[in-house]
Structure formats: C-alpha cells, structure tokens
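Every protein chain but one is kept in place in this view of the complex.
First chain written, first letter: the chains are A and B, and each begins at residue 1.
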Amino acid sequence: MDAGHLNPDRFFDPEPETRRAARLLYEETRALPIVSPHGHVDPSLLARNDPFPEPTALIIQPDHYVLRLLYAHGVSLESLGVPRKDGGAVESDPRAVWRLFASRYYLFQGTPSAAWLEYELSEVFGVHETLLAATADRVYDQIAEKLRSPEFRPRALFERFNIEVLATTDGAADTLEHHAAIGASGWKGRVIPTFRPDALLRIASPESWRAEFDAFERVHGSQITTFAGFLDAIRERRERFRAAGAVATDHGVIEPLAERASDAAFLFGRALAGTATPDDERRFHAHMLMKMADMSVQDGLVMQLHAGALRDHNQTVFETFGRDRGGDIPVATEFTRNLHELLNAYGNDSRFTLVAFTLDESTYSRELAPLAGHYPALRLGAPWWFHDSIAGMTRFRERTTETAGIYKTAGFTDDTRAFCSIPARHDLSRRMDANYLGGLVARHIIGMDDARVMAHALAYDLAKQTYHL
Amino acid sequence: MDAGHLNPDRFFDPEPETRRAARLLYEETRALPIVSPHGHVDPSLLARNDPFPEPTALIIQPDHYVLRLLYAHGVSLESLGVPRKDGGAVESDPRAVWRLFASRYYLFQGTPSAAWLEYELSEVFGVHETLLAATADRVYDQIAEKLRSPEFRPRALFERFNIEVLATTDGAADTLEHHAAIGASGWKGRVIPTFRPDALLRIASPESWRAEFDAFERVHGSQITTFAGFLDAIRERRERFRAAGAVATDHGVIEPLAERASDAAFLFGRALAGTATPDDERRFHAHMLMKMADMSVQDGLVMQLHAGALRDHNQTVFETFGRDRGGDIPVATEFTRNLHELLNAYGNDSRFTLVAFTLDESTYSRELAPLAGHYPALRLGAPWWFHDSIAGMTRFRERTTETAGIYKTAGFTDDTRAFCSIPARHDLSRRMDANYLGGLVARHIIGMDDARVMAHALAYDLAKQTYHL
Partner (left out) sequence: MDAGHLNPDRFFDPEPETRRAARLLYEETRALPIVSPHGHVDPSLLARNDPFPEPTALIIQPDHYVLRLLYAHGVSLESLGVPRKDGGAVESDPRAVWRLFASRYYLFQGTPSAAWLEYELSEVFGVHETLLAATADRVYDQIAEKLRSPEFRPRALFERFNIEVLATTDGAADTLEHHAAIGASGWKGRVIPTFRPDALLRIASPESWRAEFDAFERVHGSQITTFAGFLDAIRERRERFRAAGAVATDHGVIEPLAERASDAAFLFGRALAGTATPDDERRFHAHMLMKMADMSVQDGLVMQLHAGALRDHNQTVFETFGRDRGGDIPVATEFTRNLHELLNAYGNDSRFTLVAFTLDESTYSRELAPLAGHYPALRLGAPWWFHDSIAGMTRFRERTTETAGIYKTAGFTDDTRAFCSIPARHDLSRRMDANYLGGLVARHIIGMDDARVMAHALAYDLAKQTYHL
C-alpha cells in the first residue's frame, strides 16, 4: 500500500452509486471540527507542550494495537523498547525499534492500524513513502525532522487537527493539575477530564486498592471512614471534575451488572479491612454503578460504560511490562438482565444519559439496539477497540440502525492514547459512516437530503448532543 | 425519502447484475397472494368490518415499533394518546398525535418502520407526499378521507391486499366468537385462529394465572381439578381451534427449554394452590412444551416457538400502560441443548412440524440451521421482530441457507398487529429474498431458472407447505 498517495475514495464500496453518494456525504463532514468525548491522551502532553521526542516513542511504543500484533508474531516487547517493570534491559535505540517495525509492517495489512498509520504518515507528517525495511530510515528521518519544528508541538497539532474538544480519562484520585495548567496557560484548546473511578472499586485487590484509596483520601483532603463519607467524597470529586470541564464519567467492567446491595456499607468495611473477596467486589461494584447513575442524574455527568474486557489475560506480559500492552481479551457480555435494575431506576429519566460500549458484537442487534430503541436515557457508544475498524463500523451500523435508528447512537469516540492518530481515526469513522449512508441511498432506503443531515449528525452533532458539549 | 415515488428498485443492491436479477425475481412474486400464517391482527376487525376510525388509531397507536422509538427519544406515551391503565389524562386529539409523529418521523430513517409506512402511504392510501411537520395535516386528511370510503373497510382491504389466508393469535381461553362471526357472515375471507396457551402456563403469577385459568374453565365448560383433566381440556380446545380453521399453535418463551418433569402433576397442583415458584413454572413450562409437541403429533397442528424475548423490561411503562408498548428486550438464547429432548422425541416424526423463531441472530448459523438441516420436523421461522428488516432478512438468508438450504425455512410471517402494514411487510420480504437470490445468481452460485422457483417458494409455497394451508 502506497502511503504516499492516499486514494480519495479509500474504504468506500467500489460500486459506483454507493461510492458516489459516499464521497459526497464524506465531503460534507471532512472538514468538521473533531469532537473527542472519550480517549486516553495524556493531558500533560498538552500542559507541557514539549516537542515529541522522536517517531518510535510517538507512534509505536504507546500503541497497544501495534505492540500486540508484533508480539503475536514472536517479536519480544524488549526488542520494541517497552520498559520492563524490573528495569531489565530493553532495546534503547529507537531507530532499531523503528526498523524492526518497518520490517514487519506487512503484518498489519488489512487492519485499521495500517489505515491509521498511513493517514498519519501522509496527512500529518507529509511522508510520501511506503513503510518498508528499505525505507525505514528515510521515513524515520522525515518524521523526526518534522517533530523538531514548532508546527509539530502538541498544541499546534491540536489546532491543526481542528479539535474542538478533547476529553481525557482520569482516575478518581487524579489531581487534575495538567488540566489546571492548560487552563491557566491562556491557551484556548479545550481539554477536559473524565471521571473514571474503576481503581477505587476494585476492593478485592487489597494492596492496589489501598494505594488508590490513600491517594483518593489525599486528593479529597480528609480521611474517609464510612460508606456515606465515601459516597460524599465521590460526589465532591465529581464536582471538582465538573468544575474542570468534565462532562462524563467512565466505567470499565467485565460484566455490566448494576444492582443495589443492601449490605454495601458492610462491603465497604471489608474493603477498608482488606478482606473483600472477589464476590464482595462484584456486588460492591454493581451497587456502585447504581450509585454512579444516581449521581449522574443529580450532577448531569454522562455515564459511560465500557463492558466486556478481561484485562491482563497474559499474566507473564502483565507481570513483566504492566498494563495496556495488548493482552486484554473480550468475553461474552450480557446487557438485558445486567442493566435491568439500572434502566428501570434511571433509564426513563430525561436528566440521565448512559452510553454503552461493547466488545461483544452479538449484543448489537440482540440487546443494545433494542434497549437503546426503548429507554430514553440509553445511547449506543461507537464500535469499540477491536471493532473500531472498517468492517467493524459497518457491522455496527448494519446491526443497530434498523432497530435504534442513528439518532440513538452517541457519535464517534476515538478512544486513543496515540495523539497523532486522532485525525486518522475520525477520518476513518466519517468515511465509514458516509459509506454506510451512501449504501442506504443507493438502495433507495433514504434520500440524499436526509443522508446529508445524518452524515453531519454522525460526524459531529450526536457527540455534542450526547455529551452536552 | 419521498413517499410519493417509491423507487421500483428500492432495497435491491445497486450492483447492476444483482439488481437486474433481483428485479426479475421480485416480479415473479410481486402479485402472488399473501399467505400470513402468523400475526396479531384483531379478528374483531374483520368480524365487525367497521371503518377504521382515523389515521392515528390505525397507524401509530397499535404499532409498538413506532411507540418505542418515539419514547426512546423522550416523547411520552401520554402525548401519543396511549391509554393509561389508571385512566389518567393522555392526549385525546389524534391529529395532535399525528403532528407529533410527523415532526419526529426523521428518527425512523433507515428503519423498517419507515419502509413500511412509506409503502402504506403510497400503495395503500395513494398519498404522494413525504411525511414532515409541514405536510402532517395534509397527509392526515388524505388518509382520513380514504378511511371513510367503503373501499377502505377492513374486508375490502383484505381482498385488495390479496390475502389468501390470515392467521390470528388467540389465547387458550378465547371464545373464537369473532372467527365464528366471520364464518357465519358469508364473507369468503379466510381468517383462522392460532392456539397460544402461554398465559395458561405462567403459573408463578398466581393472580393473572387464576384469571386465565378461570376463563379457560369457562370456555371449556367444566371444572378442571387434575393435571390429566387439564391436558384433556387443552386437547379439547385445540380441537375447537382446529374446527375453527386453526393450523398451528404458538408458544412464546424466554428460553426454549423442553423437558419432561416427572412431577408435572404436582406442579399443576401448586399452580391450583397459587404456590408455584418461578422454578416450578420453568419446569412446568418445559414439560408442557413436550406435551404440546406430543399433541401436535396427534392433531397435526404446527407448533410455533418464539424464543428469547424478556417481556416488559421497563416496569414503569408496563405498570402505567400495560403490555406490548415496546419494552420487550431479547436475551441470548440456546436451542441445541434446550430442544434436545423434544427433537429426540418428536423431531424424526413426519407428522410433526416445529417452526422456531429467534431474537438471537448468533443462533442462526450456530444452532438453528444445523438443527433444521438435520431434523425432519424442524423448520426455521422468518427473521422475527427486530430482525424483520432489510439487513436482518439478508443476515438470516446468508447465515442459514448454506447449512439448511432455503427449503427448510417456513416462508414469511408478518407477525403484525398493524393491519395495513401487511402488504408492506410481505412486499419488503419478497424484495429481500429476491435480492438475496439475485446475489447468488450474480455470483454464479445458482442459475436463474432455479432462482425463479426458489423465489416463488420463499414468497408463497413454503408458507403453504409448512402450515398445511
């Protein structure tokens, strides 16, 4: 694939009527500002606005999509320069890592990682060469040179990417200092935090929970000894996040169980005592999701639910290199029964918005679209992670639109920690939505005028509406 | 979308070879009579043959597909004139409801509801305007005027729709008086009942079960005190249904478990005593499915199984407005093990036909097509409910044909309670089957001559064969 000449019709169906409609619809959305209500960019990047160090640290090492597929082909994480927790030796020459990646780049053919990277090379860095072993050094040098120029500082790119708003994801104990620094800097970029209290709810891992809880107490400013006090402290933190611009919370769960536990205070006591079991955690977490929904009704923060990832499946990789190295694997997920109590309690409330994301595509048409096609509070999150892809986005629209329409979906969320992939991901999403709508036009299911409005909604309006941005 | 000019190629793939074949195949089936072996039209409509009151009561209020998506966008059911169980105030001006619907009609773009409505407006009512806030009154008036003419009485429409046979769905305690009235009226339209004993089997809801059981005893004509007597009474009712023209039974279940319970008589005793638990009900229901299959072997009624809907998920909506308001949500469904005992007992019997419907599309290729591709008695029901849609019907064919062929599917069932949507739904189904077969022709998987026979079978023959019509 020739990164130098991105085809203007790329990713569209080749059938001429569909392609023509898709192209027109994409053109309507191509230049719209980027609204990014959920992602994992490090806010210190934009607070400090330091130059990016060099291509490998920017493009390879933070991208668990890249790491995992290289690892799957026998490339050690050490050889990719991923730091070991024990401080053991890893490749320290970024150029060597880059060369290794270039030589294995063919493994990514047909994956969204290739589509994103090719956009980045061509559109972000103006590199008009295909990445191969033979071109690795030249491509590296071109990017490295760009990174030294002021136009490639994070804030300059933020502006060039036309980002209207960028949400980060932040632990409950986060000091929000980087968001404050951005605010105080006078720079006008809108970078907002998202309240993600997951670590505070993993009570069955006493050591890491205690560390998180201590940090939470510190940032809260006083000791927390009761469950009521814990809830109050969470309310206070949510308020701080809101004051810093937050519009949403985020919750990562294996199963999306939401259910009141009459003994929640007792379970919290076991957490404090370091004696909570996995079953305690499960019930405590289910109870806390109900509480979070309740708080969202009160404070207006949109509740995001990312369900179905079994984290750190590969214990060796986790123990050696830590989290987010590509070893998280989905499991079958149930929403109809798990969300029953939550939706009955809050799903009819116009003050509440729940955005549900899944890694189990069989739930699109079976559970999520029917639920979102009924409960006012529920919106369908964009196809997530493994499914944030050309065919994955197509499946999402094909399996949800007929039951829930497009107007109960929440717009696109890039969900990335790779800053330079943001425009690539939004561009891909706009293309695939234009292509989906173009297919409806070509089959006379919708008219072109309606399709134009729908394309605009999918690329921009729905994210703003859903997240009150 | 312009309701005024339905495109003759609508819903077909735009690729020319496929479209050409699809168009030819559709033309072969377009004018065939409608065979409707499963649906929810109220038989009193055709017994009384009164004019339909006005457009809103005809098109919006009985259609839970329409109600649920409007509700999902924050439109209250009160504002749509849906009666409250407590008699509380709801919108009483049908024109106001119609305007509200028209103003939100864009929410249905890309859903089958839009496809059906546009067919109804154009082909049934001759309304050649797009439904919008600005056209709402004019469209309303045009339909209302039509409804006052004799050509728009239910029986006249039945004949114009070219309905050869229409099955209704009727509780075990139904008196079948409307079917009798139709028979006695001299009108030749064939409207047949279907025996659906679900309410009689929900023994863990003592109050509603007792009410149903009392009605069943009344219609049966004598008291039922033993399980054997209960089974005899069911046999007798099935016979009455058969005498009234019934060809099938229908069973709505969350999980399709069929399994003999050695203590069934005891469970029936608990039902009579009002002490049956949910687990009792589960086992009793599983036992009764075995009994129903056994009775079908004897009396020849086709057994329909609709599995996987969790009814009344939204308790507030249920308590305020009752059933069938759009709050039923699918769950994952298992057939291979659940139907094991039933298929082993009756699945090899040529006297028996079981038609299975699912809301869990993952079962199409995994369980249902392999089962139907082996057991003589099993047929695959048409894509149901949320999946009775353009993409849904395509997925059904793509995932079942390669394993079960088309000749183990049961033809189309419109499953509707909205009388005027019947021709719209059959037309859509015929189009999608033609399109699927056209795709096989274009890919040289089948020849055009065979495709013609197959299109005819899917549109007409298979329903007649399956249901012995």
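FYI, a contact is a pair of C-beta atoms (placed from the backbone, for glycine too) under 8 Å apart; a residue touches a chain by one contact, two chains touch by 3 or more.
Computed from a predicted model, the values in this text were never measured in an experiment.
**Student:** Determine which one of B:Arg218, B:Arg337 or B:His468 touches the chain that has been left out.
**Tutor:** For the chain that is not drawn, the touching residue is B:Arg337.
**Student:** Among A:Leu107, A:Ala133, A:Ala261 or A:Val453, exactly one should touch the missing chain; which is it?
**Tutor:** Candidates A:Leu107, A:Ala133, A:Ala261 or A:Val453; residue touching the omitted chain: A:Leu107.
**Student:** Out of A:Leu359, A:Ala404, A:Cys420 or A:Leu462, which residue would touch the omitted chain in the full complex?
**Tutor:** Hidden-chain contact among the options goes to A:Leu359.
**Student:** Need a quick check: the contact residues on subunit A for the chain that isn't drawn.
**Tutor:** 1-2, 7, 9-15, 68-69, 71-74, 106-112, 115, 310, 313-317, 326-332, 359-362, 386-387, 389-392
**Student:** Write the list of subunit B residues that the hidden chain touches.
**Tutor:** Against the left-out chain, subunit B lists 15-18, 332, 334, 336-337, 340, 343-344, 347-348, 350, 362, 365-367, 369-376, 378, 398-399, 401-408, 440, 442-447, 450, 453-454.
Methods note: only the chains that are shown with their structure count from here on.
**Student:** What whole-Å value do you get for the distance between subunit A and subunit B if each is reduced to the mean of its CA atoms?
**Tutor:** 40
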